[in-house]
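Missing here: one protein chain of the complex. Every other protein chain is in place.
Take a look at chain A:
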Amino acid sequence: MSTTTDMKPAETKKSGGFTGAAANYIDERTSVSTAVKELGRKIFPDHWSFLLGEVALYSFVIILLSGSFLTFFFQASMAEVHYDGSYVPLKGVEMSVAMASSLDISFDVRGGLLMRQVHHWAALLFVASIGLHMLRIYFTGAFRKPRELNWVIGFVLFILAMAEGFTGYSLPDDLLSGNGLRIIDGMVKGMPVVGTWISFLLFGGEFPGTAIVGRLYSLHILILPAIIVALIAMHLLFVVVHKHTQYPGAGRTNNNVVGYPVLPVYAAKAGGFFFIVFGVVMLMASFFTINPIWNYGPYDPSPVSAGTQPDWYIGFADGALRLIPPGLEWVIFGHTYSFNILIPLVGLGLFIAVVLLYPFLEAWVTGDKREHHILDRPRNAPTRTAIGAAGVTFYAGLWAAASSDIIATHFKVTMEGVIHTLQAVVILGPFIAYFIAKRVCLALQKKDREIVLHGYESGRIVRLPGGEYIEVHQPVDEYERWKLVSYTNYKPLELTPNAQGKVSPIQRVRAGLSRWFFEDRIAPVGTKELEESHGDHH
């Protein structure tokens, strides 16, 4: 694209010189000028939280680059060999070719360990940034019309990112990755009716078999990345179609988008940011070891080390397995029902289904069919924010449970105590978090009203002639004020009978949810109140 964007006619000849000729050559064959015209000066709004999605995109690019390098050396075979590489402690040890080639990448290829660590750190960052990006989208209401489908695409990407992570984690065929697969095998076998056969097909026979690494490799480097690339393309296409959301601010409306153009500002800032993200990942890979498979050794079904943990993003699932109380497995009519596995599976399935469907739920409750391009400040949607806080608490409780043994040994508390506490956190925590978050939101909204009506505290204390001390309040300027008063308020839905004079049960549910969402609310300050409060800034 750079060849088409050289805007220095003064330095080029009348014909445009080489750049002009090249641009002409390409445009006559691709019509690229149309794309430049449409996209070149497209405006994007600025905010630090918009960078989270960018971090996700860039870490994916880093993963592709480092991963491609690794494929040139990694061999996805489970054939047994005697290790004969540079790492002395494992010399002569029997292991799979996959493990041996991973060790060779780490100890015999210059820069190989660096690329392995770049790949792993970038993968951790990928999932983390997607998670934070989703939280940003959620808490600012950016999932509202017209972006519901893009929320779904992003959600699927989050799941695929975790699948990529898990398949990649399993490839080196070291002790930890084998144990991870063993847990997956156990969970699959616990599924009613089909479990035994799915496990048998997945592993190409009995666990661990000699097929799984090769199969996961196909998924990891071909099928999953292809789907991810396609979905990212769609995700970004929708960002272009919808134009980016923006935070409320003076001059910003639902009908405009205010910010800097792609060329030149975002080319520099976003392009530069890619290199910054890459540089930070590179620093981490240079200084911090990740996944030292040589310490774990090859997979063997017998040994296991204490404190085994999955990569962080699988933690919530592993934690869910740990928190199940004892005894939840029964034989009913000659078949084994493993509720100790089914409850986490179904529970997490429901949890992610709610996350997936939330935009549609909220749209149904509000009945709001308008497009929303101005983001909500989280405080201005107290119930949504509170639901989010509850969800985060639920997730965090499960996640902490994946480290229950580490918590117990580090803080010198009992294992049972940690599990029981986290069981309570997962069940009661969301309610407490919901309540607190909602009250905090309402309080912040009240504070906003206070500032709009009576100004902000200037910190200047004045003693009046009568001896009274007051703090001088300064009025906010109209631009600041706009941020505080420009939000949408909703009223609970009133039940109205339909043509037959009846209220349908669906309407009742909707009205109930609407009441739950909007019963407690703080209306934005209007001009009338503003006028009444004038001269009140003491």
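Annotations for the structure displayed:
To be clear about the criterion, a residue touches a chain if its C-beta (ideal position, glycine included) is under 8 Å from a C-beta of that chain, and two chains touch if they have at least 3 such contacts; residues count from 1.
Rule of thumb we're sticking to: contacts and distances are computed from a predicted model.
Its record in UniProt calls the unshown chain "Cytochrome bc1 complex Rieske iron-sulfur subunit", which is the match among "Ethanolamine ammonia-lyase large subunit", "Carbohydrate ABC transporter permease", "Aspartyl/glutamyl-tRNA(Asn/Gln) amidotransferase subunit C" or "Cytochrome bc1 complex Rieske iron-sulfur subunit".
The chain that is not drawn here is touched, among residues A:Arg41, A:His82, A:His410 or A:Arg508, by A:Arg41. Screening A:Asn24, A:Ser49, A:Ser77 or A:Thr308 against the full complex identifies A:Thr308 as the residue touching the chain left out. Summary of contacts with the chain left out: across A:Leu113, A:Leu219 or A:Ile436, the touching residue is A:Leu113.
For the options A:Leu283, A:Ala443 or A:Val472, the residue in contact with the chain missing from this view is A:Leu283.
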